[in-house]
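Excluded from the complex is one protein chain; the other protein chains are retained at their positions.
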Amino acid sequence: MTAVAAAPSASADRRATHFVGVILGVLLLAAYFALPFVNQPELGATGITTLTQRGNNEFELETNGLVLLPIAAAAALGLGLWTVFSPRHERVTSILIGGSGVVALAYFIIFFKAYLEAKGSSYLGSMAFGFWAMLALAVLMIAQTVLPRASTGEEFSIRRVLGNQEMILLGGLIALVTIVGISNPRYLAERNITDVLQSHAYIAVAAIGTTMVIITGNIDISIGSLVGLLAIISGRIATDTGLIWLAWLAPPVLGMVAGGVTGFLVAYMRIPSIVVTLGMLSILKGMLLIWTAGSRVVDLPEGFFLAQMRPLNIPMPVWFMVVLTILAALWMRYSGFGRSLYAVGGNKEAARLSGLSEHRIVFQVFVINGFFVGISSVLYATQLTIIQATPPPGMELTVITAAVVGGVSILGGTGTAIGATLAAILLSAIRSSMVFVNLSPFWLRAVQGLLILVTVLADLLRRRRQRV
Amino acid sequence: MRNRKFVLIMVLAMVAALFITPAVAQEEDRWDGADDLPVNPLDCPVADGEMTEDEGDEEMMEMPEYNGGVAQNAPDKAGQDIVLVDIPKLIGIGYFDATALGAQQAAEELGNVTVTTDGPTEANIDDQITFIENYLAQGVDGILFAANDPVAISPVLRRALESGVHVVGYDANSEPDAREWFVNQAEFNGIGKAMIDALAEEKGEDAAFGIVTSTFTTPNQARWIAEMWAYASKCYPEMTWLETLEAQEDSVLSFDQATVLINKYGEDLDGLFGMTSVATPSSADAVTQAGLCGEVAVIGLATPNAMKPYVESDCVKSVVLWNPIDLGYAAVYVMRAVVDGTFKPGDATVSAGRLGDLAVVNGSEVLLGPPFIFNKENINDFDF
Partner (left out) sequence: MALQDAPVPVTETRKPLGARVRHLLLSQEGVLFIILVVSVLFLAARTDKFLQASNLLTQGRLMVEVGLVALPMTFIIITGGIDLSVGSILGLTAIMLGVFWNNVGLPLELSVVLALGVATLAGFLNGLFIVRVGVPPLIMTLATLAFYRGLAEGISEGRSVRGYPEWFYRVGQGDFLGLPTQIWFLIIGIIISAVILSRTTFGRTLYAIGNNEVGARFSGLRVDRAKLLIYSFSGLMSGLAGWIFVSRVTTTRSDMGSGLELDVIAAVVLGGTSIFGGTGSITGTVIGMILIQLLKNGLALNGVTADATIIVIGLVLIFSILVNNFIQSRRQVE
C-alpha cells in the first residue's frame, strides 16, 4: 500500500513496484499473526487469530486452522522476492501475485458467507481490525498487478525502496509496537491499538493539508486556533439548530473560507505565509474567546458525535484518516494539480515557465488546507461530550511535526500524505508507549524531540546516499 | 564525504540517547506529580460515620498571626464606588468563567463595585504579570487574582500593595505577604480526604487508582496529590497509586491520557482521579467510551454542568468541588470589606453576603467551607 504511492516523484521505478508483492506478503502475514481478527471470541467466532486475555498479564494467541490465507500471503511474498531478483519473469510473477490476492479474497468471501449463515447480518460489527486490514491488503495485491505503472530511467536500488521515508516510518512504528508489546502485552490489545490509531486521527487529517501547504514552500501555524473556533461553531450549530448535518458540514466550508482569506493574502498580496498565519492565529483565537466568553458547549444532541461512531467496528476517525489519506495521496500523485504542487515547491521558475500559475496554486492549496482543517475540527469536536472553548494547545506544532517527520520539505518540493499520516500515528504511538514502558513522563518531550531529529537525519542520510 | 560520517555518528549517538534516556530516567525515583512540601492529612473517618465535621478544629492551636501584606497609604474609599479587576489564571475555561460570574453577582448585590475579568489566554506566568502591570498603570482600587505561580506573581503584587492597591487572591495563592487575604476554596487536606474517601467508598479500601492532572508544575494540583497520597497512606494503606499523567488544561489530551491509563492497567485499575475541571469530564468520557462504567470509578474536581451526563448515567458517583461561583463571589465581598475597613488583620470571620460569615484560617486566609460533593441527588440543583 505504502510503496504504491510512496515515491514523491510523479513516476516510480518499474521494478521497484515489485517490492509491493514482498511488502504486501509480509504485511498480510503480520496481520495474520499479530492482529486480532474477530472481536468477540466468546461468540465462538473463530477467525484467524484471536488474542484472549487470561488473567493479569497472560495472553493467549489462538490461531485457527484456516491455512488458505497464510499460503496466499506466503505465495505473494515468494513471488515478490522472485520478481525482485529475477525481473525477467515479472509479467508472470505479478499475475501470480494478483492470483494470490484473488485466493485471499476468495477466503474472505467464504468467511463472509459462513458467518452470514451462522450469525446473521450483525456479524459485520464483530470483525476486528485484522480482518479489515487483511481484506484491504488482498485487494491491493490484486490492484498492484492491474494498475498501470509509470516508469522512469532511474537506477533501481534496494536501498531506495527500503530507505523510503514511509518505509522508515512504518518500520519504526512496527518496531516500536513490537518492543513495547513484548514488554507489556496489553499494548497489543485491540482496544489500545485502536486508541493509538484513533487519538491522532484528527492530527493526521490536518497534517495532510499541512503537507500540501509545506510542499508549496509555505506554512500554516494557525491550525490550532482555527480548529478551536470551527469546533465551537459546529457545536453551537448542533445545540442551537439541531441540524446535525449542518453542524458537520459547516466546519469544512468555513475552513475553506478561512483558508481562502489566508491564501488570498499569501498568494495575491504576497505576504509571507508565516506572517499571515501568525496574524490569523491571534485573530481566530481572539474571536473564539470573545464569542464563547469562555463557556464550553455542553448538552450536545445525541447524533452529533461523529467521531464516536464505529461503522464496521472501526472508529470513524480512523475511517476518515485512512480514506482521506489514500484519496489525497492518489490525488497528489496522479492529478495535474497534485503534480503542480511539487513543481511550485521544487522549482518556481521552472513551474512558471511551464505555464503554471503559482498564485492560483498557492491560493488553492490554502483553501484545500482549510477543508482538511475543517474535517479535522469535526473529528475533534465530536470526540467528547463537551467542546472546550480554548484552542487545542500546541496542535499546530504537532501537525507540523507530523508533516515534517512524514518526509515533507526536507529539501523542498517533496512529501506525501501517507508519510504525514504515518508520522501522526507514530507520534501517538510514542506518546502512549512511553506510559506503557514506565518512562518518567518528564522526559517525554525530550524523547519526542530526539525522535524528530533522528527521523530527519535518517532521511538526510538516505538522500545523501542516493546522490552519491 | 566527511559530512556523511558526521551525520552517521550523530544518528547513532541520538539513537543511543533514545535508549539511554529512558533507562536513566527510570532509575530515578518515580515522582508522580505531588510536591514536596510538608503534608497534613486529616483524621481517618470513624466507623459508622460518627465523625463530626468540626473534630479537626479542636486540635487547632491558637489563631496564627496575620501574615498577609498591607496596602500602603491606600485611599479611604469606604462606602464609595470602587473599580476592581479580576485576573484569573487564564480566560476561556469553564471554571474561571464561573468565578467571574460569581464576582459579577457580588458586584451587582453590593451596587458600589465594578469588576472586570481579564487575563491571559493561556496559563502563562509572564502574561499574567503583564496583565497586572497594565491594570496597575490603568489605576484600579483592587486586584483579585488566581496565581499561575505563587512565587513569580509575588513581586508585582507587592508593588501593587506598595502603591496602595488592595490585593485579594482566590483559587491559587501567592506568597502570603504579597497579598492581603486569600480566599481559600477548601483546604488542601480537605480535598485530599474527600477524594480518597469517595474512592474508598466506591471501590473499597484496597483500590488502585490513576491520576490525570494538568501539569506537574501546577501548584494546587501538586498540593492536592500530595495530600491525597498522605491521607491514603495514613488511612487506607492497602490503596495503590498506579500513575499520574499530565494533560495540560486540554480536554482531548485528558481523554487520551485517561484512555492510556485504562488500556495500560486493564482490570487492575479501579479508579481515576481528575485533578482539574477539564480532566475529570474527559476521564469520565474515556471510561464511558471504553464501556467500563462501574468497573472504573471516576472521581474528581469538576463543575456540575460538565458532569451531569455521567452522573445521570451512573458512570460517575461523586464529583468533588467547591462552588466556583461562590468563590468569585466571596473574593469580591472580602475585597469590599477590606476597602471599607470592616475586615482587618486579627479578625476571625468576615461576612460574605449570601454565604454568611466565613472563617479565617492560617493567618490570612478566608476559608470558603468544606469541599462540596455533587452526586445524582443534588447535581441538578446547580447550573454552572
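Labels for the chains are A and B, by order of writing; each one numbers its residues from 1.
The rule is short, and it goes like this: contacts are C-beta pairs under 8 Å (C-beta built on N, C-alpha and C of every residue); 3 or more make two chains touch, one makes a residue touch a chain.
In this text the structure is predicted, and so the values were computed from the model without any measurement.
Undergrad: Using the touch definition up top, pick the residue from B:Cys44, B:Leu110 or B:Ile125 that touches the left-out chain.
TA: Checking the options B:Cys44, B:Leu110 or B:Ile125, the one contacting the hidden chain is B:Ile125.
Undergrad: Using the document's definition of touch, tell me which of B:Pro64, B:Pro155, B:Gly204 or B:Gly294 contacts the absent chain.
TA: Counting the whole complex, the residue in contact with the absent chain is B:Pro155.
Undergrad: Using the definition of touch stated at the top, determine which of A:Ile271, A:Ile326 or A:Val437 touches the missing chain.
TA: Of the candidates A:Ile271, A:Ile326 or A:Val437, A:Ile271 is in touch with the missing chain.
Undergrad: Identify the residues of subunit B touching the omitted chain, counting contacts across the whole complex.
TA: 3, 6-7, 10, 21, 25, 28, 31, 33, 35-36, 91, 116, 118-122, 124-126, 129-131, 133-139, 149, 151-155, 215-217, 222
Undergrad: Applying the definition given at the start, please give the residues of subunit A touching the unseen chain.
TA: Touching the chain left out of view, subunit A contributes residues 216-219, 221, 265, 269-272, 274-276, 278-283, 285-287, 289-290, 345, 348, 397, 400-401, 404, 409-410, 440, 442-450, 452-453, 456-457, 460.
Rule of thumb we're sticking to: only the chains that are shown with their structure count from here on.
Undergrad: Between subunit A and subunit B, tell me the centre distance in angstrom, where each centre is the average of that chain's C-alpha atoms.
TA: About 38 Å, centre to centre.
Undergrad: Could you please specify the touching residues of subunit B with respect to subunit A in the complex?
TA: Residue list for subunit B touching subunit A: 1, 3-4, 7-8, 10-11, 14-15, 17-18, 21-22, 25-26, 28, 30-31, 90-94, 96-97, 100, 121-122, 216, 243-246, 248-253, 255-257, 259-261, 263-264, 266, 268, 278, 281-282, 285, 289-290, 305-306, 308-309.
Undergrad: Could you pull out which subunit A residues touch subunit B in their complex?
TA: Per the stated touch rule, the residues are 53, 56, 184, 186-187, 189, 191-192, 195, 199, 285, 288-289, 292-296, 298, 308, 380, 383-386, 388-390, 392-393, 431-432, 434-443, 446-447, 450-451, 453-454, 457-458, 460-461, 464-465, 468.
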